[in-house]
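So the structure is just underneath, and the comments pick up after that.
What follows is an incomplete set of chains from the complex, kept in their original frame.
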Amino acid sequence: MPVVVVYMWSGVSAEAKKRIISGITEVFEKMGIPKHAVEVIIVEVPKESWGIGGEVAIEKFKEITPP
Amino acid sequence: MPVVVVYMWSGVSAEAKKRIISGITEVFEKMGIPKHAVEVIIVEVPKESWGIGGEVAIEKFKEITPP
Amino acid sequence: MPVVVVYMWSGVSAEAKKRIISGITEVFEKMGIPKHAVEVIIVEVPKESWGIGGEVAIEKFKEITPP
Amino acid sequence: MPVVVVYMWSGVSAEAKKRIISGITEVFEKMGIPKHAVEVIIVEVPKESWGIGGEVAIEKFKEITPP
């Protein structure tokens, strides 16, 4: 505890994943939760499968790429 | 708000994804929720990873394909 | 298939839930998916547990209530 | 994008929720993602509904409480 599921657009770099995982874990550690108890799962979803405001992200956010 | 996670069998067409995203967004829009607040995430899962009634979908629903 | 998980702020009326469930199911029905195969799960989360832009919704969207 | 779903034991304080939400949002902000795009949803689950190693948390971690 906790378990954290992160939904992001596909294409996140290995380096960014590491930073997300260590960063989120630290948030809980600072609150007194033991580090080893934190599980972070990054689920990557293609931009054509992600809708915001009724539009697919691949069209609405054409130029934006994940970190 | 809301965030909608849709689990489907892999192989959904880009066209179908668009219709799912716009259709679900519209459901909330009609209830007075601003369009831009609706986020829809389609998670595709292979039929061999999906079980219904204890059987994998790839065997139980051999002939059925996603839209 | 599909399974749809809808995250919303707590306090959605029974009437609104019915409309969400029937509306989302219809989206898939129109695409040729049999109605009985669609499962919709509404997970209500208190506004104090929901963050947007780093702020809790209970403060950022004080006056907005779910449908 | 991203959407972050955090599963925790029930009983998290409002103060802790704020820190979790602002902390996680900051992790993404530091990577160049605009703050307003980050959505964090904390799903609280009673300790009797949470199993680790085959045992319910309410028995296995009797003395531990969420932040």
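By written order: A, B, C and D. Residues from 1 in each chain.
Heads up, the rule we're going with is that a residue touches a chain if its C-beta (ideal position, glycine included) is under 8 Å from a C-beta of that chain, and two chains touch if they have at least 3 such contacts.
Model, not experiment: these values are computed from the prediction.
Undergrad: Given 4 shown copies, how many make up the whole thing?
TA: 6
One rule holds in what follows: only the chains that are shown with their structure count from here on.
Undergrad: Using mean C-alpha positions as chain centres, tell me how far chain B is from chain D in Å, no decimals.
TA: 26
Undergrad: Between chain C and chain D, tell me the centre distance in angstrom, where each centre is the average of that chain's C-alpha atoms.
TA: Taking the mean C-alpha position of each chain, the two centres sit 20 Å apart.
Undergrad: Identify all positions of chain A at which a residue touches two or more other chains, and write them in rising order.
TA: Residue numbers touching two or more other chains: 7, 50, 52.
Undergrad: Provide the residue numbers of chain A that touch chain B in the complex, in ascending order.
TA: 7, 43, 45, 48-56
Undergrad: Spell out the part of chain D that touches chain B in their complex, as residue ranges.
TA: 3, 39, 41
Undergrad: Can you tell me which positions in chain C touch chain B when the two form their complex?
TA: Those residues of chain C that touch chain B are 1-9, 16, 19-20, 23-24, 26-28, 30-33, 50, 52, 57, 66-67.
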